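Of the protein chains in this complex, all but one are displayed in their positions.
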Amino acid sequence: MIDKTIADTAAAVAGIADGSTVMIGGFGRAGQPVELIDALIDHGASDLTIVNNNAGNGDVGLARLLSTGRVRKIICSFPRQSDSWVFDDLYRSGRIELELVPQGNLAERIRAAGAGIGGFYSPTAVGTELAEGKEERVIDGRRYLLEYPIHADVALISALRGDRWGNLVYRETARNFGPIMAAAATSTIAQVDEIVPLGDIDPESVVTPGLFVDRVVAVGERAWLQDGAFIGGVDLEGRPLATEENA
Amino acid sequence: MIDKTIADTAAAVAGIADGSTVMIGGFGRAGQPVELIDALIDHGASDLTIVNNNAGNGDVGLARLLSTGRVRKIICSFPRQSDSWVFDDLYRSGRIELELVPQGNLAERIRAAGAGIGGFYSPTAVGTELAEGKEERVIDGRRYLLEYPIHADVALISALRGDRWGNLVYRETARNFGPIMAAAATSTIAQVDEIVPLGDIDPESVVTPGLFVDRVVAVGERAWLQDGAFIGGVDLEGRPLATEENA
Amino acid sequence: MSTRISRQDLAARIAADIPEGSIVNLGIGAPTLVADAIPAEAEIILHTENGMLGMGGAPAADQVDPDLINAGKQAVTARAGAAYFHHADSFAMMRGGHLDVCVLGAFQVAENGDLANWSTGAEGAIPAIGGAMDLAIGAKDVYVMTDLLTRDGASKLVARCTSPLTGVGCVSRVYTDHAVFDVTPDGFRVREAFGDNTVASLAELTGLDLGGE
Partner (left out) sequence: MSTRISRQDLAARIAADIPEGSIVNLGIGAPTLVADAIPAEAEIILHTENGMLGMGGAPAADQVDPDLINAGKQAVTARAGAAYFHHADSFAMMRGGHLDVCVLGAFQVAENGDLANWSTGAEGAIPAIGGAMDLAIGAKDVYVMTDLLTRDGASKLVARCTSPLTGVGCVSRVYTDHAVFDVTPDGFRVREAFGDNTVASLAELTGLDLGGE
C-alpha cells in the first residue's frame, strides 16, 4: 500500500540537508506553507537557497526563516513589500544574496525543470538590464532570451486536501506556485488542511497528481487564515496602498 | 454580455479559410470533435494543414476529412493504426504530406505556442534520424534538440461542458489535446455535449478558461460514444492487438 | 484653472475605454482603481497573475478570505464564471498574447513606447519586478496610468527612459492626470486633454514634440 501521509511536520521535513535548494510555495502569504517552514526552522538546516515569489512578509513563515540567518540566497521576483522588513534589513546589510527573476520567467523556469526542458526562449526582459549576460535569439522576427530551468532539492507547498497517494487540490489563489514546484523538486512535501480517503478527490479535478508528491502532512485548519494580517496591497514602490501619496 | 455560444456547427466553423492550419483535438477517437469536422467538410475549406496526434480512424471524423482531398499536410505522431486506411492510401500514393513528430514534442510544441515560448530544448529524439537538421545543444551534460512552437489558425476541440464565457471541462482521457490546442490557435471552436449556465462550473475545476475559446456549440450526447467502434488497440506494427501473431 | 483630474476620474476614463468582453490585467498600485470603475454589469474579465480569471471587487469586511487575493495581495472576490490556475498557466496566458489590455503604473514612458516601472535605479533601493516585464511584452495593448509629473515636477513622459527598462516599445497609450496620450510612430500624440490643458501646454510641461503645429 502506498501511504505518503506523515504524522507531523517535524517528521515531514526530516532529512533536509544543509546547502539545499528549497522551493517554497505561496504568493505573499496565500499558499505559503507556514507550518512546514516553522518545522524547517526547528529542523535547523542552514546555508539554504530559497525559491519563492517574494521574500517574506511580517515576522512569520518565510520571513522568520530568513531571520534565522540560515538562508544564503533567495531567488524571487518581488522581494520589496510593505511588510518585508526582515529581508530588507538582510539585503541592505549584504547578508543575503538576491537573484531577481521576472515572475513569468520564474514560473516558466520552474515548470521547465519539472517537464524535462533543457532551456527555452522567453520573450520577457528583452532589452532590459536583466537581459545582460543572457543569450538573445531572434525567432520569427521576435527577440527572445534563453532561460534555464530552476531545479530544487526540496519543495515545501501548501494545499487544501490530499490523499495517501499524494494527490492534491488547492484553494482559490493559494494554488499559485504549488503545482509547478511539486514537479520541479527531487522531494516534495505538502502540508494540507485535511487528508481525505483515496478516491474522495474527483479524478477530473486533481491539480497535482500524486507522482509529484513524496510526503503529505495534515495541519488542520490554518489559524492564520483568520488573523486578518493578510490584507492590504502595495504600490509600485512597495508602500501600503492605503497611503495615497504615490502615483 | 459575453456570449460565445453558437447555435449550430455550421455557424461555428464559418470563416475557416482555405490554406488554414487547423488543430484537431483527440487521441484516436477520444476527444475527436467529430461533429465539428463534419461541419468543416460541409464548409468546404481546402488546402488545409491538420495537426492531430493521429491520422484518422475508420471512415468518420478526421478520416472522412482526409478522404475529401482537402488536406495538404498532416502533422502528427502516430498515423499508422489498424483503421487508418484512408490516410494509408493517401500517403502511399503521395497525395498527402506527413510531418512526423514524437508525441511529447508535439504536445510541448503546441503548449509552447500558447505560452509565447519562442523555442525550447527537448530531450526527445536525440541521436535518432528525427534529429536531422535540428540544432543540438548540451546543457548540464545532457543532449537536447531545439524545437519550435506549432501555431494554428483554428483549433477544433471537443469537451464535455462549456459555458457562455467559453470555460470548458472535459471527460476522462478525452481531455488529451483540447486544452493545449485551445491556447495555441488564433481561433478556438469547441463542441460540447452540453452548455451550462455561467457559474455552474466550479472555478477550481475549470480546465480550459474561457479566454482561450472563441465559439462554443452544443452537440448533445455524442451518438458515437455508444456505437462500439472505438474498442481495440494496435500493436507495434499497427495491427489490431487481438491478432496474436506479432511480437 | 483646472489642469488635473482625480485618480478616480482617471480610472473611470480608462474603464470607459475598455470594450465589453476584454480580458484585462490591472497592475498593482493605482491601476487597481480601474476595477472599481468598471460597472458591475459589464462583462470585462479581470485576470490576476497570481492565478485567477473573473476577479471581482473587494469583499465585505466579514467576507475577507486570505486565500483569495489579487497581484497586489489585496482581498478580492470571484465572479460567476471565474477560474483558478497555477502560476505557469497564468503567465502562459499573459506571455502567449491572450490578454487584451493591461494597465500598469510607470516611473517613465518614452516616446518610442519604452516603459520603466520597476526600479528608479536609486542607490540602496530594493529591486522588485513581479509580473510587470511579462505584462509589458504579453498584453495586446499596454496602457499606462500615472501622474504626468513626478513630485519634483519632472515629466514622466520622456524622449528616452533613464530609469531601468521594464519593456521595449511596449506601451500603446498613457493615461495621466493631465491628458491621455497615444504612442505613435511619430512619438506621443494627445488623444484627449483634460480641463484647460492644450497640446501646447502639455508640450511645455513634458518638453516633448507632441505634434502641435
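In this document, chain identifiers A, B and C correspond to the written order of the chains, with residue numbering beginning at 1 in each.
The rule we apply is simple: a residue touches a chain if its C-beta (ideal position, glycine included) is under 8 Å from a C-beta of that chain, and two chains touch if they have at least 3 such contacts.
The structure presented is a predicted model; accordingly, all values stated were derived computationally and were not measured.
A.B. asks: What shown chains come into contact with the chain that's not displayed?
C.D. replies: A, B
A.B. asks: Looking beyond the chains shown, say which of A:G44, A:G69 or A:G199 touches the absent one.
C.D. replies: Of the candidates A:G44, A:G69 or A:G199, A:G199 is in touch with the missing chain.
A.B. asks: May I ask which residue of B:A45, B:A63 or B:A107 touches the chain that does not appear here?
C.D. replies: Spelled out, the listed residue whose C-beta touches the missing chain is B:A107.
A.B. asks: List the residues of chain B that touch the chain left out of this view.
C.D. replies: Within chain B, the residues that touch the unshown chain are 27-31, 53, 77-81, 84, 87-88, 91-92, 98, 100-108, 110-111, 122-130, 170-180, 207, 224-225, 228, 230-236, 238, 241, 246-247.
A.B. asks: Contacts of chain A with the missing chain: which residues?
C.D. replies: Residues of chain A in contact with the hidden chain: 1-2, 111, 113-117, 163, 165, 167, 183, 198-199, 203-204, 206, 209-212.
The definition used in the following text is that only the chains that are shown with their structure count from here on.
A.B. asks: Whose Cα centre is nearest the centre of all Cα atoms in view?
C.D. replies: The most central chain here turns out to be A.
A.B. asks: Determine the centre-to-centre distance between chain A and chain B, using the mean Cα coordinates as centres, and give it in whole Å.
C.D. replies: Spacing between the chain centres: roughly 34 Å.
A.B. asks: Find the geometric centre of each of chain B and chain C from their Cα atoms only, then give the gap between the two centres in Å, rounded to an integer.
C.D. replies: Inter-chain centre distance comes to 37 Å.
A.B. asks: Which chain C residues touch at least two other chains?
C.D. replies: Residues 52, 78, 84-85, 88, 91-92, 94-95, 137-138 of chain C touch two or more partner chains.
A.B. asks: Among the residues of chain A, which are close enough to touch at least two other chains?
C.D. replies: 108, 122-123, 170-172, 207
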